[in-house]
Structure formats: C-alpha cells, structure tokens
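Some notes on the structure that comes next.
Here the complex is missing one protein chain, while the rest keep their positions.
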C-alpha cells in the first residue's frame, strides 16, 4: 500500500497514484482527514479529498485505504474507500473501533505509539466483536528515547503477532523511522521478518509535502524498492501478488485460509 | 477531586461520595463511560451511571467530573457533569477535543501515556481554539520500562507546564502509580512540586472494585492524606480552598489571575 | 549533599563549598574523575581534583562524596573521600561494585538510566555481599521519550524502595531534570515523597561550568531552596540535622535503626 501521507492536490495525488500503480503497488494510501498534533497544521482536505482519492482509484485501478477519525464520518469515508484506516492516535478510540466494526469493509488498525501488543490485539477485538473480521494489524513504530529516529520500528512485533493471531500483519516503515533514507532497509527487513504487507509513503515531490515529506520516497526510489522486494519475496516464503485482483478478490478464501494458518504464501491482504 | 474509578452501584458511589466530601474534597470523580483495554471488561454503567453521579452530587454538594469518550455523547454528559474529563487514551482524539471545546464547561485533559508535554499543550489548543478556555491539564504517568509501577509519574511535568502555560495543572497519583500504597507519598510530592489539584481514586471497598481497585484509597486512608495535604499546603505557597464555592464561583477572576501568573495561592481549579 | 558537578579549579570549588556549607549542606559533592559520553569532553582533573576536594573539606568541615570510575582507583579515591559515588553508567559495573564493597566507606549508588528498581537493589547486593553495608540508593532520572527534560525523575522510586529496603534513599533532581529552573520544585517533591537525602549541583558561576552548568543552582538559589526544605522537613516527618556531626557520627546507631525501620525521622545519612 503506497501513496502520499495526505491528499494535497489533484495533480500531486494523481502523480503519486500513477507512480505507485506503475511500480506494482496493490493499494493506494492517502489521507483526506488528517490527525495533526497541532490544530494549526494542515488538517487534510476532508470530503473533497475523498473525491480525489476515488478519482485516483478509478484511474489506476488501485483500491484506496484512507483514515477515518470521527465515528460520525465512518459511513461517509467507507463510501469512498476499500479499506478504513484507524490511525495510531485512535487505536484505543473505542467508539471509533466499534463504528468501523459495524461496517463490512476491511480495517487497517495501526498500533498506538505506546501500545503493547496485547493492547493492539484487544483493540482489534473491539472491531471483531462487532462482526467485522477483516482486520489487518499495522506496526508503525513505538515511542523510544533516542531522537535519532522518529519512532522505534518494533519488527519483532511481526513474529510475535504471527504466533498470536491469524490476522494479516502490515508494517509502516515510513512513520516507523520518519526518514526516507531508512525506509528501503526497513521495508526489506519487515518482509524478511514475515510481514504480510507494507504501508509506504510515496510523494511526487516530497520537498513540497504539507505533511511528513521527510519520510516520503520519491517515485523512482519506490520503484527500486519494489524491485528489491519482488526479488526478496520468494526467499521469504511469499508469492508476489499477480495484481490487485489477486489481492482482493479471493479475500473470503484467504480469510478462511487464515483461520487454518495457511496465509504464509501471500504477500498482502486487503 | 476524588471518588471511584467507575460508577458501579448506587450504594458504593454514595458511600465514596460522602466519604470524600467529609474529608474535604472539592469535586467528585467517577466514570459512567469507561474506556477499557478489552471489550470484555466492564464498560461502565453509561447513562444510568450519569444519573447516579447527579444524585451523589446533589447529596454531597460536590460538583462532578466524569469522562466522555464519544463526540456524540458530549452534550449528554455535559448535562450531568460540572467538568468533562478527556482520558489519556483520547488526548489526541481531535474530534472529541473539538466537541468539548464547543461546550462551556471546564475540561480536565489527561496527558497521553506516551505524549510529550508539547503534544499535551497542542491537544489543549484544540479545545481552546473552539472557544473554551477552561482547560486543566492532568499528569497521570507515562509509559516506562520498569514493571514495578503501572506508569512513571512524571512530576517534573508540573514545573515545566507552569513555565509554559497559565492553565491549572492537576496530578493523578492513582493511575500514575497503579498502587494505593504509593498514592499518599506521590500526592504530597505533587503538591510540593506545585500542582494546582489532585485527582485521587477512593473506593468504599477497593477489593470489590470492578476496575482498578488496586490503586484506590479507602475512605480512612483518603481522610488521613487530606489532613497531611492540608498541613503541607501553606508551606507550598497554597491557600486551602474554603469549600466548593471558593473553588468554582470565582472562576472568571482566577482565570484572569492566571494570565498574570498570580494563581499560585490557589489549590485547585476545575 | 551539594556542590559542583566537576572540580574545575581551586577558586570555583572553594566558592561552591563555602556557599553550600553556609546554606546548611551536610556533604560536599564534586567530581575529580568524570565519566563523559565523549572522550573529547573534559574528563575531570583526576588526582589533583581529589586534593582540592580534601582542601575544601578541611576548610568547610563538610565531608566529601565523589565518584570513582575504575576499580584500580578505589583505594586512592577512598583515601580522600568520606563517601564513594558509583555513577549511573556504572551501576552494573560489577568489578567496581565489588571493589567498593571491600572498602569500609559509605557508598552512594546511583540508579542506571534504564535500570529497574529490582536491578538497582541487586546492584546494591554486590556491595553488601562484600561486607560493606553502608549503601545509599540514589534516584537520578530514567530515560524517557520526551526531550523536554533530560531524564524522567521517577519519584515513585522513593516510596517503592522504602517498602523494599532499609537503605537510605537519595534523590538527585539536578541530573534528573537537567534544568536548574526545575530543581527547586523537584527537590521539594522528593522530600515530600519521603527521600532521606538530596544530591544537588551548585556552582559558583554556572555559565562558566565545563560540565552540566545548565542544571546547577547558583549559591543564592541553593540557599533559598535550603530554607524552603528546612520548613518543609518537619511536615514530612523529618528532623533537620543539627550539623554534620549529627549526620555522620551516630551512623552505626542509625544503621541499627534502619534494620528496625525507625529511620523515618532522619534526613540523610552518608
């Protein structure tokens, strides 16, 4: 899953979407509603951003994963997106978890920056309990004491979660490091650790980004990384998806597979 | 501010409320909507819990502070409470912050367990920006590596926040330690560090508590602590409040005072 | 215990020593051997620094506590100091712990910046096991995620250690915050939390300090703090020591007292 942190303009979004599609991404990421530490930071385009994502999805054929922040927005966002993202700050926003649990859309649940893995699994339970079993868990870095990186990407979460759940496991090396120069190494490491999917920020012009440009790959860097990952995948016991259809269409089958622990030969889920 | 973690039954709530009123507390705390790590844990009584809080408030004369979890519940909770609590897990639930910012009720904003003090101040800005300037900041412990205590109570937050903001600063030694035997020492330390208020869990029968009983003081322990705090207060440059009216009624005056840094002789502000 | 971080010059050391003696400190602190993160930083004056400390001690009557870094230096440092400090970086330097355990001098053992309280107690056991039972434990801040303060001063360590050991408990608010403007609030909080002693950096001219000047109090600030602490002490169940003799001479008696948990009315023991 790749794309810009935030939807900023039609041009930049389409450029990023086409670049990640060309490089073989399975899904387009991009935020229309952005949770920002300061109320004075760019908060996302909101509803018009959703429309731009829908347009980018139609053009590229890539399904969209985008964040929802407010339980009152869930239906509206679900109407435009193939997958709903619950961001790190909202991992224990239980009203929101219950609301996405009532949808029939896959959910990408990001680990809170100070959440234990037990807490992540229990947060997933809030969604599952409402009847939505399409939940992917996302490691995106935890708070640490060393300012060298933005967060500490806890890759051991991947094999730990694998032992404890059949849910797909995604890693976000972009937020997890906060530094585009570290993303390729950590993306490969995540694959080698057993991740089912990756969430990577790609921006057509990172130096102009309104949000987190420092951690976004340029299209050419992303294309190179995808080549490396494609070569690495079989050695990590993974079949590279043949395309979006391969990723999404047989979802039910794979979910059943998950229950039997046979998910190991897939690269990504929803 | 003192009372049980959660409203569990009429009897237990009234017992706790009367005990904390008798010991000199200024406000009654108690959760009707409880954020719980697991969906299988007791989630609070909900609306009936609010009604019990209102009854306890009428009986004791203590205004109520209680948590709100969902932006759709804000008006309903505000109708029953004198002060709205935003819990630690929701410090960056921006939809919720904006909603309480639209109320004209004081807000107790708890620091996230992995939030920096800058992030806490920026979260307060979400409330202030909506026009509600009655925000108190609450230190309640941050995540640490030592399992000895539940969290690390970061008392240096008190003088740091004092330097950066005129907003009142409250400390919660109950969540901050997770251990009733440590609460008195840390409550006194918080006062000595300059806190404007304390949020303390008191339960009529901690061993029966459905939530966090291990960290609740018994009524007699709370009464003893209040005596110790009352003696300590003048040496910490504080005048002990003469009663609830003293705490709440001149709020506007004190806010103005805050702006001039002359808040130092007050113990608490809602 | 107060004084400069490092012994830098005869003039500065004597000025600090006289100031802290006049303000009522019981011991003079100052480093002759300094552990520094970089080999290019000032490493302390070494042996000449010890001689200067001895001179300052004779002039002021204050016994000296100073750090020892190398097991091969222990006897040499012990010849000049009344108390040996094991710094935070060396809390698990077991060769050094055993060596100070073979001396008959009190030891101030500082908690490692990422050490649990169990690990601190077990580190003390290395000293006790060699036959030296004069060990004081020092909380000086643990690593945290918020760059606002240098460390997180974990004051809950005080009541926790009180429950687990009869050894005296000292708090260092200077390293624990890294910021002189926060030291008075945290020193008072430490006393209120039950600390037996405080270790405070005082420098005659902090802006000229070669090491940690930002966290050193000026003499006038220290004198003011001592006044505040003296007023607070009786309310924290402490008798203020009548002088150095009071602190050191009846050591054996108090150690025996410690074993019976009756240490509570003493302020500090070297």
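When the chains are written out, they are named A, B and C in that same order, and each has its own residue count from 1.
To be clear about the criterion, a residue touches a chain if its C-beta (ideal position, glycine included) is under 8 Å from a C-beta of that chain, and two chains touch if they have at least 3 such contacts.
All values reported here derive from a predicted model rather than from experimental measurement.
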Missing-chain contact among A:193, A:209 or A:225 belongs to A:193
The one of C:143, C:214 or C:230 in touch with the missing chain is C:143
In the whole complex, of C:57, C:93, C:148 or C:174, the residue touching the missing chain would be C:93
Note that chain C touches the absent chain at residues 35-40, 69-72, 89-90, 92-95, 112-114, 118-119, 122-123, 125-126, 129, 142-143
Residues of chain A touching the missing chain are 114, 116-118, 142-149, 152-156, 158-160, 163, 176-177, 181-182, 185-186, 188-194, 228, 231-232, 235-236
For chain B, residues touching the missing partner are 114, 143-145, 147
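Here is the rule we go by: only the chains that are shown with their structure count from here on.
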By Cα-centroid distance to the whole-protein Cα centroid, the innermost chain is B
The distance between the C-alpha centres of chain A and chain B, rounded to whole Å, is 36
Multi-partner residues in chain B (2 or more other chains touched) are 114, 118, 142-143
